[in-house]
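One chain of protein is taken out of this complex; the other chains stay put.
Let's turn to chain A:
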Amino acid sequence: MQKKLLTGIALLGSLVIAPLASAASLTVYSGRGEALVQPIIDQFEKQTGNKVNVRYGDTAQLAVLIQEEGDRSPADVYWGQDAGAMGALANAGLLATLPEDIYKDLPGVFTSKTGQWVAASGRSRVIVYSTERASADDIPASVFDLTDEKFKGRFGLAPTNGGFQSFVTAMRVKHGDEATLAWLKGMKANEPKIYRNNTTQVQAVGDGEIDFALVNNYYLPRFVAANSEYPAKQTYFAEGDIGNLMNVAGVAVLKSSKNQDAANAFVQYMLTPAAQQYFTSFVNEYPVVEGIIPNAVLGDLDEMLKLAPEIDLDQLADLEGTLKLLRDAELL
């Protein structure tokens, strides 16, 4: 089944990308895992004749590495897990401006206004709850309501996790520092259990350590795929609530790259229907373009865009401010 779909994707892709072919050797720094993105990179290689070397690592570590390398970076393309990392590199003046036709058709939530990076796929924040100790009725309308007494000691947080930090940054952008700090302090007072990342939180919900967790949308589906009776579900807050933030995995071309054309072709390939269908069907993420067959678990992109709050992703780069708030709330 997977093979067939991949072949289909490959055929579809070849129609779109054929004119771009000009063989070059590209170096990609990927903060996304090999298991998730190598198949689509292989497709890009096959169809364009370009050779791609991928350095896999942690999104933040690779962003720091690129800063350390400066204009001597061997990387042509950076592929990061969240908008914050993309913004940090853009602010450091290390990213090239992309040709406008690459991103002009994308919905507003998926582009950088400065044109220095573009979203390759979307991931939303969700609330995961235990089906044994909670129900959908327990989920409040807003993430702000989690400071309520009835959630005391029942939820998990991952303050060191990039996804969570981006969400806090978005909250600052939309509701201001004061309201965000008040929320963080309220959460801290509500005795959360602190975890390292999304996976451990979803595991903790299943294990009965916590009843609720704030995570990205694609973790629970993996647990469910391994065990269809996994005792947890995920849902959203009310329409437009900041708790439903749509974050992105972004791609960008480095200013120092000597293969700008091939690098641009790589970015463009990730936005083709073929690649977008792959992210949607196999990685359980939202596509960033229209016309993709939706993932049965995630639902329609349009519906998600309705649920998601409006945020300028360029503003998510101010992580320093977010870390300060997290420190002030003693969550870090």
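Definition applied: contacts are C-beta pairs under 8 Å (C-beta built on N, C-alpha and C of every residue); 3 or more make two chains touch, one makes a residue touch a chain; residues count from 1.
To be clear about the criterion, contacts and distances are computed from a predicted model.
The chain absent from the displayed complex carries the UniProt protein name "Sulfate transport system permease protein CysW", chosen from "Nitrile hydratase accessory protein", "ATP-binding cassette domain-containing protein", "Sulfate transport system permease protein CysW" or "Phenylalanine--tRNA ligase alpha subunit". The omitted chain makes contact with just one of the residues A:40, A:95 or A:202: A:202.
Only one of A:160, A:260 or A:315 touches the chain withheld from this view, namely A:160.
Although one chain is not displayed, chain A still touches it through residues 27, 33-36, 53-58, 60-65, 67-70, 72, 74, 84-85, 88-89, 132, 160, 162, 165, 193-197, 199-200, 202-204, 206-209, 219, 222-223, 226-227, 230-231, 319-320, 322-324, 327, 330, 332.
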